[in-house]
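Every protein chain of the complex appears in place save one, which is left out.
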Amino acid sequence: MRRYVVKRLISLLGTLLGVSVLIFLMVHLIPGDPATQILGQFATPEAISQMRTALGLDQPLWQQYVGFLGRLLTGDLGTSLFTGESVWEQIVTRFPITLQLAIFSVLIAAIFGILLGTIAAVKQNTLVDRFVVLLSLVGISAPGFWIALFLIWIFAYKLALFPISGYEGVHSLLLPAITLGMAEAGMIARMTRASMLEVIKQDYMRTAEAKGASLVSLIFSHGLPNAIIPVVTMIGLQFGSLMAGAVVVETVFSLQGIGSLAIEAISKRDMPTVQGMVFFMALIFALTNLIVDLIYSRIDPRIHFD
Amino acid sequence: MNNSRHMSYWSGIRKRLQRNKTAMAGAIILLVFTLGSLLAPVIAPHPVEQMNFDQRLAAPSSTHLLGTDDFGRDIFSRLLHGGRISLLMGLITVVLSTTIGVTLGIIAGYYRRLDLFIMQGMDILMSLPALLLAIAVIAVLGPGLANAMIAVVIAVIPSYVRVVRSAVLSIREKEYIEAVRALGIRDWQILLKHILPNIMSPIIVLSTIQFGVSILAAAALSFLGLGAQPPMPEWGAMVFVGKSFLSQAWWMSIFPGMAIMLVVLGFNLLGDGLRDALDPKTR
């Protein structure tokens, strides 16, 4: 187990190194002179040369990268070109909202997705099944921003049940979390259904029935623990994408998470903040994948890491 | 593969597809939207850019089927024209990402030496969620419709490479490929004539699904102000504008969003149906 974790951590470092090259090159890939592009056509030559120094563009490429990597390793993601704040500081203050939002929506998605998927599988080829299949496909197909506006229109304007935007405590995360979880719930329901249909056919289900187990025990105690294994993996692997989806949701609901931070940074072409954000997300993404693998070994006794 | 067998293979698929209600529902949705946007100049009840300030934010009615926007423009007409942008954008991104992704995937699967190199690159791209990757690309290139498309293409390429590579890997060791190789036929001919036809099924299914995904992603970028810019009647941009008028004129944002949802649903239904029809083993 420990050896496996170490091996995974090493490969994770490799990936992050690759990402560091990628985000380092981001500035250099900007067409034309990055400093001019960032400041606009009408910037003074002094401002532009200052910006070049700020971006480190006056040094040879490899030297720039070594410096960049060195700072990265010490946790220094640079400072924002506009607020002058430390990028790391900005991310850390805004990350909790995004994390809460993501966890909240994963919970909602998992509960509804697994429940609906299981019901659909048990009631295969009935009207209920068809309805769940269509509903989950609609959930996957609907744009997040549209779901968000739809929910705001109904619950905030028409029914006045929820705050329209901004963060006023955990309850203001409910609509954003539902929005964010909708596509996820659809995917979970589809996967649970497919997996459960496979499990229902297995010999051990017949054994359980022959023992005299009831339908409820058959489904929830014997079937679901098996059916859920691939679903849990998917949920974990989707967690990163979910956080990326927070970009849209945070913008619509005016939440001060890292998603809206990214959008603000891009619209101002605040490259250090964008770079820091991308690196941070890659790190979170890689860590969640690792955690998912470890959880996987807990729920499936057949898996052992040596 | 001889010709008659080839024919019966495809006609078998067509028959299965026609019997598949899911696929047919998707195809019908897409047909309606395609016809609507192709015939937009003919069937649109009002000129797209015609502003009418007396009719600002008019609710859906018989003259304005889906209401009007803040400039008094007819939303239904704009949706018809916007469909051209969304569908064309989807088409271009799918063609580009399929071409690049399939090429890279085949190279990775066939030439083992380049495999490690390509897959390492894909791993790095995939170490970021697709939407974030697209946003990062736009951070570099700047906002705009064309850049949004490039961003989406880069973001979806890894999924093609992965699927195609594993498909190639599974058939490159098959006996008939070995036999062809022993005949001294050139690599590119083997790839084009023997490997590509055999991996068409997963590519078709993936492209159909990615068509919807691309439209969805491009619309999301436009909504974030990173893609198509207003006043272009692109659906995502229309929702973006409508957002500010949600309390007065819900139709400005709800209808364009619904259009996106339906088109993407159409591609997902068709993709699901194609998967069943092309791969009789599943289900």
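For clarity, chains are labelled A and B in written order, and residue numbers in each chain start from 1.
The working rule: a contact is a pair of C-beta atoms (placed from the backbone, for glycine too) under 8 Å apart; a residue touches a chain by one contact, two chains touch by 3 or more.
The working rule: contacts and distances are computed from a predicted model.
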Between "Oligopeptide transport ATP-binding protein AppD", "Transmembrane protein", "Nitrous oxide metabolic protein" or "Histidine kinase/HSP90-like ATPase domain-containing protein", which matches the UniProt record of the unshown chain? "Oligopeptide transport ATP-binding protein AppD"
Going by the touch rule at the top, give the shown chains the omitted chain contacts. A
Any idea which of A:76, A:129 or A:209 touches the chain not displayed? A:209
Looking at A:60, A:169 or A:301, which residue reaches the missing chain? A:301
Given the full complex, what residues of chain A touch the hidden partner chain? 202-204, 206-214, 222, 225-226, 229, 299-302
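The rule is simple: only the chains that are shown with their structure count from here on.
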Hey, how far is the Cα centre of chain A from the one of chain B, in Å? 22
List the residues on chain A that touch chain B in their complex, please. 15-16, 18-19, 21-23, 26, 29-31, 37, 137-138, 140-146, 149-150, 152-153, 157, 240-241, 243-245, 247-248, 251-252, 262-263, 265-267, 269, 271, 274, 278, 281-282, 285-286
Counting only contacts in the complex, chain B reaches chain A at residues 120-121, 123-124, 127-132, 135-136, 138-143, 212, 216, 219-220, 223-226, 236, 239, 242-243, 246-247, 250, 253-254, 257-258, 260-262, 264-265, 268-269, 272
